[in-house]
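A single protein chain has been omitted from the complex, and every remaining protein chain is retained in its original position.
On to subunit A.
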Amino acid sequence: MPFKIIASQCTSCSACEPLCPNVAISESAGRFVIEPAKCTECIGHFDEPQCVAACPVDGTCVIDTSLPRYQAPS
(Lines give C-alpha, C1' and ligand atoms only; values in the text may rest on other atoms or scores of the structure.)
Protein backbone atom coordinates (compact mmCIF):
# COMPACT_ATOMS: atom_id res chain seq x y z
CA MET A 1 0.00 0.00 0.00
CA PRO A 2 2.00 2.91 -1.22
CA PHE A 3 1.22 6.45 -0.24
CA LYS A 4 -0.60 8.84 -2.53
CA ILE A 5 -1.15 12.58 -2.51
CA ILE A 6 -4.68 13.96 -2.52
CA ALA A 7 -4.31 16.56 -5.21
CA SER A 8 -7.14 18.83 -4.05
CA GLN A 9 -5.40 19.34 -0.69
CA CYS A 10 -1.80 19.61 -1.78
CA THR A 11 -0.45 23.18 -1.67
CA SER A 12 2.45 22.29 -3.93
CA CYS A 13 4.85 23.43 -1.24
CA SER A 14 7.44 20.83 -2.25
CA ALA A 15 8.32 19.89 1.35
CA CYS A 16 7.83 16.19 0.67
CA GLU A 17 9.70 15.85 -2.58
CA PRO A 18 13.36 16.01 -1.51
CA LEU A 19 12.69 13.88 1.59
CA CYS A 20 11.49 10.72 -0.10
CA PRO A 21 14.29 8.14 0.19
CA ASN A 22 13.14 6.46 -3.01
CA VAL A 23 12.71 9.51 -5.23
CA ALA A 24 9.10 8.43 -5.65
CA ILE A 25 7.71 11.96 -5.50
CA SER A 26 7.90 14.27 -8.45
CA GLU A 27 6.40 17.51 -9.67
CA SER A 28 4.87 18.07 -13.01
CA ALA A 29 3.08 21.25 -13.98
CA GLY A 30 3.04 22.38 -10.36
CA ARG A 31 1.46 19.16 -9.04
CA PHE A 32 3.12 16.64 -6.82
CA VAL A 33 2.50 12.93 -7.31
CA ILE A 34 3.84 9.69 -5.84
CA GLU A 35 4.80 6.91 -8.19
CA PRO A 36 3.27 3.82 -6.53
CA ALA A 37 5.87 1.40 -7.85
CA LYS A 38 8.68 3.30 -6.14
CA CYS A 39 7.06 4.01 -2.76
CA THR A 40 8.24 1.66 0.00
CA GLU A 41 6.22 3.41 2.74
CA CYS A 42 9.67 4.37 4.02
CA ILE A 43 9.98 0.93 5.60
CA GLY A 44 13.60 0.22 6.39
CA HIS A 45 14.54 3.88 6.04
CA PHE A 46 12.67 5.85 8.68
CA ASP A 47 10.19 5.35 11.51
CA GLU A 48 7.66 7.56 9.81
CA PRO A 49 6.71 7.95 6.18
CA GLN A 50 8.60 11.12 5.32
CA CYS A 51 5.96 12.62 3.07
CA VAL A 52 3.32 12.32 5.79
CA ALA A 53 5.55 13.73 8.53
CA ALA A 54 6.66 16.74 6.52
CA CYS A 55 3.40 17.67 4.82
CA PRO A 56 1.83 20.75 6.43
CA VAL A 57 -1.68 19.77 5.43
CA ASP A 58 -2.81 16.79 7.50
CA GLY A 59 -4.53 14.04 5.59
CA THR A 60 -2.93 14.90 2.26
CA CYS A 61 -0.38 12.08 1.95
CA VAL A 62 -2.47 8.98 2.63
CA ILE A 63 -2.25 5.24 2.08
CA ASP A 64 -3.67 4.03 -1.18
CA THR A 65 -5.61 0.97 -0.01
CA SER A 66 -6.36 -0.17 -3.52
CA LEU A 67 -2.78 -1.35 -3.96
CA PRO A 68 -0.96 -4.16 -2.10
CA ARG A 69 1.23 -3.49 0.87
CA TYR A 70 4.91 -3.03 0.24
CA GLN A 71 7.00 -6.04 1.09
CA ALA A 72 10.33 -5.29 2.63
CA PRO A 73 12.93 -7.47 0.93
CA SER A 74 13.88 -10.31 3.19
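As a working rule, a residue touches a chain if its C-beta (ideal position, glycine included) is under 8 Å from a C-beta of that chain, and two chains touch if they have at least 3 such contacts; residues count from 1.
What we mean here is this: contacts and distances are computed from a predicted model.
**Student:** I notice the complex is incomplete. Of the names "NADH dehydrogenase subunit C", "FeMo cofactor biosynthesis protein NifB", "Alpha-E superfamily protein" or "ABC transporter permease subunit", which is the UniProt protein name for the chain that's not shown?
**Tutor:** "FeMo cofactor biosynthesis protein NifB"
**Student:** Touching the absent chain: which residues on subunit A qualify?
**Tutor:** Missing-chain contacts on subunit A: residues 9, 11-15, 18-19, 46-48, 50, 53-54, 56-57.
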